[in-house]
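Only a single protein chain was left out; the remaining protein chains are all shown in position.
Then we have chain A:
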Amino acid sequence: MSPSTLSPTPTLSPIAFPDVALPESARRLRAEVRAFADEERARGTVLGRPDSWLAGWDPGFSRRCAERGWVGMALPTEYGGAGRGFLDRYVVIEELLAAGAPVSAHWVSDRQAGPSILQHGTEEQRRFFLPRIAAGQCFFSIGMSEKNSGSDLASVATRAERTADGWRLTGTKMWTGGAHVNDYAIVLARTDDAEDKHAGLSQFIVDLRAPGVRIEPIRLMSGEHRFNAVHLEGVDVPDGMLLGERGSGWKQVTGELAFERSGPERYLSTFPLLVSLLRELEQRSATAEQLVQVGILTARLHSVRQLSLGVAAALDAGHSPDTQAALVKDLGTRLEGALVDTVRSILPTPADSHATPGSHPELLAFALLHSPGYTLRGGTNEILRGIITRGLEQH
């Protein structure tokens, strides 16, 4: 091969990550959240459990976070939010997740429903929902997936038929986290048939206690009830609960993915297990080999966190770093799973769901039983990798 046949060097810009400098406000905030987490730990609500954004459901804790302005904190003050930046929010959630705090009650309202209603909702919807979300009094689920629609969301079969003064929804949503305890769900449904599968989809805000909503538990391997099949058996949804434009559902859903994919929850789900391991190692003085494995894991956590912060900084600056977010989610969620395996090999411990709650064998069992989910939720990793290479080609 001669130099003249070499292609021009492609640049890395689709996967370039901006430098991050957290504002001074974020540093102060970190100290406040850490102190709050310590207080809550003392009262027994912060248990240091893995996957606390899925499994740690505690509306009281969510309300206490809300009182401090840490729910819907990036929402404007006129809608009851704290009007804080995206990076401030980042610091709050990473502190709570690292502590293993029970944030799942407000998780979806804070991460998706709030920003989505702010961006696409009517003024009436904003005035009704956003102050309630920020007060920790209104909890949301997301109704996107179906039996035959996981990563291929465009194939949703739930239908919304026009009625005199609204819509009638029929279909079944799967994997709807918290639908049995939450107040509303944002449901993606087909409003119009179109040649293009991505067209004709719309989003609706559905009252989970409305007639025609039937909720059926889907139990995890651990036996926990977190997810549900939500059967919509002719549910009447008033006109005012259409979220955004009719037919723009696909665009609205995908536009939110960078927020959903790159946050600290994509690499911190099993972090509390590493904390638990260090506690165990302190009692028996670690060997050199154990230290090496802890160090390699720590370096990777540090590096993935820098990437995740880079996406947060890009979002904060108003960009839509979709490729970067997919990259962080693939790396981060694989790290969550690898952490469980590495912790297991650093200190061989039989995982035991029936051991004392909060003990190392019990936390290990919990993280292990949850682990297949890390690389599935929010788009499978194989699909994400396709997004990464496509981002590179389009550049």
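Note that in this section a residue touches a chain if its C-beta (ideal position, glycine included) is under 8 Å from a C-beta of that chain, and two chains touch if they have at least 3 such contacts; residues count from 1.
Heads up, the rule we're going with is that contacts and distances are computed from a predicted model.
Novice: Could you tell me which of "ABC-type sugar transport system, permease component", "Protein TusC", "Acyl-CoA dehydrogenase/oxidase C-terminal domain-containing protein" or "Electron transfer flavoprotein subunit beta" is the UniProt name of the chain missing from the displayed complex?
Specialist: "Acyl-CoA dehydrogenase/oxidase C-terminal domain-containing protein"
Novice: One chain is left out of this view; which of A:Leu331, A:Leu347 or A:Leu364 touches it in the full complex?
Specialist: A:Leu331
Novice: Of the residues A:Ala157, A:Ile296 or A:Ala317, I need the one that contacts the missing chain.
Specialist: Spelled out, the listed residue whose C-beta touches the missing chain is A:Ile296.
Novice: Decide which residue listed in A:Val156, A:Val235, A:Leu309 or A:Ala325 touches the omitted chain of the complex.
Specialist: Checking the options A:Val156, A:Val235, A:Leu309 or A:Ala325, the one contacting the hidden chain is A:Leu309.
Novice: Which of A:Ile15, A:Val181 or A:Ala199 touches the chain that is not shown?
Specialist: Only one listed residue reaches the unshown chain, and that is A:Ile15.
Novice: List every residue of chain A that touches the chain not included in the displayed model.
Specialist: Missing-chain contacts on chain A: residues 1-3, 6-7, 9-10, 12, 15, 17, 19-22, 30, 94, 98-99, 271, 274-276, 278-279, 282, 286, 288, 291-296, 298-307, 309-310, 327, 330-331, 382, 384-386, 388-389, 392-393.
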